[in-house]
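Rather than the whole complex, this shows some of its chains in their spots.
Going by the order they are written in, the chains are A and B; count residues from 1 in each one.
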Amino acid sequence: MCRFLAYRGEPIFLTDLVCAPSHSLVHQSLHAAEAKTETNGDGFGIGWYGERQVPGTYREVRPAWSDENLRSLCDQVRSGLFFAHVRASTGTATTRANCHPFAHGRHLFMHNGQIGGYSRIKRRIEALIPDDLYETRHGTTDSEAIFLLAIANGLATDPVDAMARTLKQVRVLMVEAGIAEALKFTAAVTDGENLWAYRWSCDGNPPTLYFREAGGNLLVVSEPIDDKTKGWREVPKGCGLVARAGSETRVQCLNEAMAQLAA
Amino acid sequence: MCRFLAYRGEPIFLTDLVCAPSHSLVHQSLHAAEAKTETNGDGFGIGWYGERQVPGTYREVRPAWSDENLRSLCDQVRSGLFFAHVRASTGTATTRANCHPFAHGRHLFMHNGQIGGYSRIKRRIEALIPDDLYETRHGTTDSEAIFLLAIANGLATDPVDAMARTLKQVRVLMVEAGIAEALKFTAAVTDGENLWAYRWSCDGNPPTLYFREAGGNLLVVSEPIDDKTKGWREVPKGCGLVARAGSETRVQCLNEAMAQLAA
């Protein structure tokens, strides 16, 4: 599994969240507290929005805790919307192209979880991705495949519905293949303006997800980066977070969206 | 494009061919003489047979010319059958999984060339690979896809026919997609005992391939690693090399094999 962090609000230096806090994401790369694995050392990545419409990314195969470049970048880059992710591989290779966040056009996506039995249905999932999107697949992870499939399913228009459709499609393939392991999906996506997060698993036991709001700034994390009592709220299992610019952040039920699709 | 070297014969230290000669493969990584690109710095790899049935491999994303590990390994490992490859990417990422040689069971494969317009037909090529082989695809290159497809086409039984079938299949997809760029295929494959090499291109202009035999030792190279006058023979365009253990090395026409398939 992995640990991640998403921020939207007043522009701040990335280091203020990624490196500085007592239980920062970099600290979690060595000592995650609520993850299946304590060590998240199979690469990492950051993605941020600056002056361009498309985000910048820095992804690297080395552990986050010892990366001098990460420290320097987080110290220099100030952004009002950024993602950061430390990876614990669930089987795919440690390459830059397999590190999160994944960027596509204006979108960033990152994932904590996995498609159970992925290697057995990898190509069937890939077959669902349209040609023009498949050309942009640079890595081999389940996470990137989900992202591209979600784009095909309308991520740009309705991110909750698109992700519900995507998870349904993947589940169908899993069931067909008789896969017993779970589909676990705690994730975040942004179009550079709005932010969505998800916490869902087919076995009702998705990885943790928290958020905190203060003064119009939203922070979404796998686990609190400081004192757990300081205003953190847990995203309920089976739910998503919708944080549209200019609107209140609200929790939306992903299970419901998926049920409606089934109807 | 790339440069490669294959050896079968009396066990020797890899360094004798990979590092020591005046125009060794490591030298070619910086100064290839007959390649489309002089620099082959997008990763490298070696594969060799020792005491195990399956080969060992060492593949790395850094340039061969500065890799201390490569030097040390080539200095230590003695083998009667090994492959070495320095890579110049034709578009895919520089990851270990994209470096040659590729290993599958007892087989090693390496390639110099490319599938023209690969990104447009990548998935259609992948769709031809059977599920159980697709599971073993670790990278994203055209070369690895050709290798796995060739295995599906009977590489273990008849490597010339299997490769002819594979190239035909790829050509069909290229023509269907209206791809103008060429399919270039200079390559080598071994099962740990026998060795085959190929020099073919759909435009009649494949990358160079040479071989030299002396005292029962066979050396196959992209370009001579020493004085060009020293016994090197060029593999004719459209042909392959068949070096079965205990038999004479012979040149076999790949064009012919492909024509027979068409019939």
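Methods note: a residue touches a chain if its C-beta (ideal position, glycine included) is under 8 Å from a C-beta of that chain, and two chains touch if they have at least 3 such contacts.
Please read all numbers here as calculations on a predicted model, not as lab measurements.
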{"item": "Total copies in the full complex, given that 2 are placed here", "value": "4"}
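The working rule: only the chains that are shown with their structure count from here on.
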{"item": "Distance between chain centroids, defined by C-alpha means - chain A, chain B (Å)", "value": "38"}
{"item": "Touching residues on chain A, where the partner in the complex is chain B", "value": "93, 95-97, 119-120, 122-123, 126-127, 129, 131, 134-135, 137-140"}
